[in-house]
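All protein chains but one are shown in place.
== chain A ==
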Amino acid sequence: MPRLLARRAAVYALLGLAVLIVAFPLVWLAATAVKSNGQIVDPSAPLWPTEVHWRNVPDAWRQAPFTRWFGNTVLFAAAATIGQLASGLLAGYAFAMFDFPGRRVLFVLALSGLMVPFTAIIVPLAQLLGDLHWLNTYQGLIVPNIASGLGTFLFRQFFLGTPRQLGEAARIDGAGEWRIFWRVYAPLARPAVAALGIILFLQNWNNFLYPLIVTDTTSMQVVSQGLSVFQAQMTQAAQYNLIMAASLITVVPVLLVAVAAQRHIVEGITLGAVD
């Protein structure tokens, strides 16, 4: 019995330490975001905020176009995610359910994107988008992100595992192919759509490098870019409290989503690792 207790104590202690390491920077963020600037830069000031300056948050928000940046991010992340899910569902369904000339070649092409990391092609991609006059546009942000090799692969796997008879029965009842896809099979994929959807949405929301190479005007930037620009300005002005308040502004919405959709996120991470 004492051995069991000792082991339990060790497990709790180690996990407690791991959770502390993970959580501490965020706790520190919350604490620093409500300090006065004077307290942050004074090496002898108390570590915990002596007075809570909630005003830092609206002050930071007013100093830069955060409303616009959030709007751009919502639009970009939502449109890209919906596009990825829709195109992946359609392609995955077709590759799983239909036999058609050229299927193999098209499948290889559809998955080839998985082998071309976008990071390797940022320079020619920016040149291509420049030629299309798509830099600093919403279509430039969204459209090149829509194809999803991962979505195609996962949804194909999923539909390969669904019973054929459902579609046959609907066909006998006279349903068309679109109706069979949309009414019979697509609803079955709902859990997979939720898990993959949340992961893709968070990835798009946090995507930094892509918007960085496609947009450079304040009105088209996303919130991560905006925060980095704001940081540079506020470091010049030595307004560290506003930098932390702005960081808090960008962290809180994602944190709320993460808490609410925890189960789906875990499932999505596990799904995503097969890509």
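Points worth noting:
In this section, contacts are C-beta pairs under 8 Å (C-beta built on N, C-alpha and C of every residue); 3 or more make two chains touch, one makes a residue touch a chain; residues count from 1.
Keep in mind that, in the parts below, contacts and distances are computed from a predicted model.
The chain not displayed here is annotated in its UniProt record as "sn-glycerol-3-phosphate transport system permease protein UgpA", chosen from "ABC transporter ATP-binding protein", "Energy transducer TonB", "Peptidoglycan-associated lipoprotein" or "sn-glycerol-3-phosphate transport system permease protein UgpA". Although one chain is not drawn, the whole complex shows that of A:34, A:141 or A:243 it is A:243 that touches it. When you scan A:52, A:169, A:237 or A:266 for touch with the missing chain, the hit is A:266. The omitted chain makes contact with just one of the residues A:29, A:175 or A:194: A:29.
Contact with the chain not shown here comes from a single listed residue; of A:66, A:95 or A:158, that residue is A:95. Contact between chain A and the absent chain runs through residues 7-8, 11-12, 14-15, 18-19, 21-23, 25-26, 28-29, 32, 40-43, 47, 83, 86-88, 90-91, 93-95, 97-101, 103, 106, 109-110, 112-128, 143-144, 146-149, 152, 164, 167-168, 177-178, 181, 202, 205-206, 208-209, 212-213, 223-225, 227-228, 231, 240, 243-244, 247-248, 250-251, 254-255, 257-259, 262, 265-266, 269-270, 273-274.
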